[in-house]
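One protein chain omitted, others in place.
In order of appearance the chains are A and B, and numbering begins at 1 in each one.
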Amino acid sequence: MAPEVTERDAAATAAPPPRGRAVRRILAGRESGVLGALLLTVLAASFLVEGFATGRNAGFLILDVAAIAIIALPMTLVVITGEIDLSVASTLGLTSAVMGHLWVAGLPLETIVPLCLVLGAVLGAVNGLLVTVAGLPSLAVTIGTMALYRGLAYVVLGDTAVADFPPAWTAAAVGRLPGTDVPQVAVLIMVLALAVGVLLHATPVGRSLYAIGSNDEAARFSGIPVRWTRLWLFVATGAGAALAGVFWTLQYGSARADNANGLELSVIAAVLLGGVSIFGGRGALPGVIGGVLLLGAIRNALQLADVSSDTLNIVTGLLLVASVVAPNLVARLRERRPRSGVPPARPRTPDRPLRTEES
Amino acid sequence: MSAGSGTGASAPVAEHGGGDVRGARRLRQVRELGILLALALIVAATAVANPGFLSGQSIRDLLLSATLLTILAVGQTLVIVTRSVDLSVGSVLGLAAFATGTLFAAFPGLPVAVAVLAGVALGAVCGAVNGALVAVARVPALVVTLGTLYAFRGVDYWWAAGTQINAADMPASFLGLGRTAVLGVPVPALVALAVVLAAGWYLASYRSGRELYAIGSEPHAARLSGIPVDRRIFAAFVVNGALAGLAGVLYAARFGTLDATVGTGLELQVVAAAVVGGVAIFGGSGTVYGAALGAVLLTTIGSALPVLRVSGFWQQAVVGLLILVAIGMDRILAVRAARRLRGGGPDGT
């Protein structure tokens, strides 16, 4: 596929500009707001909350958000193309259950882990096929598979928990890099983030994702294999959720069917907080990383400050709403001003009839 | 094609397109007949396996269980046809239920009607918050209601602060609401039926009701044609909130034991019921009758599996499969309808 086509298309649909301005785009968008908020939170918590600004606590914080981060990376890509995957936490649970089942059956972990990743990819492919080939809306499909996969997890492992994983493996999952408080898993996340970031922001494939999210009709006419790309993104999300499942199982040393129940909402919240538009076509990876860390840091700091979990819920909810309301209000205020011929900073997508109404 | 377009694309065509209104209606009837058929099959199979399933007590239990989900599904339908969604209904239900219980605990002599109204009003206020954010601040409904899902639940936790309202705190006349029956049908089920009929009649017969569908099919066109889009969406959210409040009151009356976790996770069941009932997730199509049937079907499956002694572990998997089958069927019906409209041309994809 020729990248030129993508770029022409991108320009035509007011999708993000090509490579050269990628850095500026990242700094100019909502992402900077999230990263600023993260910086402020961390600074404020360091001064105000006793015990926050220690290496040990940072290690706890990273472990707390690790699973969310692993899933949020591929999820970002899916949301940028205008789709959504609500089944990730159930995929995680099913992977965990299968992992426990196979372990009890006597397979070596070295075999189980790749099998689990393949399973995740297959579960993702089921979502992807239903969306691309059968043409069903991803929101509805993944609500269905969310129930289905979680149900299958219970069928596999029932009400039991498998907990006798070898200490060497479980210790590695929560292990720190030698001589530091940084969990080893942070390295894995950084490598993955770098890979996804490069894919999204520095390759033709990445640009095609924005084009699909902005206007998939136009993207298809310009030669982007829309269905094929979407299918692979769902596969990647499934595999990511499976990786998180393997990690989760080892981190807590316990394979259970109900592992990570409800985590999909945390993942989606982090992605949206990170400035990715729920309608697709907009968003950047640094923002999402910022969103994941921001949610984690706020939770961690408030817990340390003995704020109850009730308030945590309220804060999380308000933050999510505010993160979307604020830029919208700003945009609307800007629109009130007399129009100069230039369209507003954010590309709108009035020609995508089947998403929600543009705002 | 737009992968997300599926059901949304063709159904509105059938509904507002070439004047083939009768065809669209027939299509919907086929769809709803399908759910009825599935319902009948499940009930029949369960009854054959265990005749006790059709006893009066059992049917009363089933109707009672379906009540809450049905009412919520009706409200959700109003919101979904306008191409929005409300994920906060579980939290609103919980909040309203706890508020009702607290009112009785604080004012033991309170007339039942006042408590019911208070619960409904609180729900409407929550709905108004959602509606204002969606319609006025123009924030995507999925994001707003995901946020208020957390926020309303947080308020509930904060308010309850670990306490619990027991049946003993509420007057017998109120708890009786959940237990009395008229002609063998429990009162809450009658309330749900009334809600379904009223909402169905409104959507079909009132101009503003039809406008909800227009908004869901083509928001842009709806706005251009002079429909007060924001006001309609706002109203849909308020009504949905009020219905969630009503469901909360009924929950309090029926279950008697209330803490801050009431209704947790209900939102996905509600959306599932609507989707199974043929309400297109991207708006513009679907009826409250379908959604109500979807709710009854899901509840029946939930009650039938334990009676059939199918391990409860299968229950969730079956529900998931059912959702996939339902949206798949919608897609096939929509594609066929579109093909018929175009005189046998290629399908909509």
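Everything below uses one rule, namely that a residue touches a chain if its C-beta (ideal position, glycine included) is under 8 Å from a C-beta of that chain, and two chains touch if they have at least 3 such contacts.
Convention: contacts and distances are computed from a predicted model.
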#### Entry: Per UniProt record, name of the chain withheld from view ["RsbT antagonist protein RsbS", "Monosaccharide ABC transporter substrate-binding protein (CUT2 family)", "Oxidoreductase" or "Murein L,D-transpeptidase"]
"Monosaccharide ABC transporter substrate-binding protein (CUT2 family)"
### Task
Please provide the labels of all shown chains that the missing chain touches.
A, B
### Task
Sort through B:A260, B:V279, B:L293 or B:L322 and give me the one touching the missing partner chain.
B:A260
### Message
On chain B, where is the contact patch with the chain that was removed from view?
### Response
50, 52-53, 55, 57-58, 61, 65, 153, 157, 160-164, 166-168, 179, 255-257, 259-262, 264, 302-303, 306-309, 312
### Task
State which residues belonging to chain A touch the missing partner chain.
1, 50-51, 54, 56-57, 60, 64, 103-104, 106-111, 114-115, 117-118, 158-161, 163-164, 166-171, 174, 225, 228, 232, 248, 252-254, 256, 258-262, 299-300, 303-304, 306, 308-310, 312-313
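Convention: only the chains that are shown with their structure count from here on.
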### Query
Where on chain A does chain B make contact in their complex?
82-83, 130-132, 134-141, 143-152, 154-155, 158-159, 216-217, 220, 226-227, 230, 257, 262, 265, 268-269, 272, 278-279, 308-321, 324-325, 328-329, 332, 350, 352-359
#### Entry: chain A partner contacts - residues on chain B that touch it in the complex
1-9, 83-85, 133, 137-144, 146-155, 157-158, 161, 215, 218-220, 229, 265, 268, 271-272, 275, 280-282, 311-324, 327-328, 331, 349
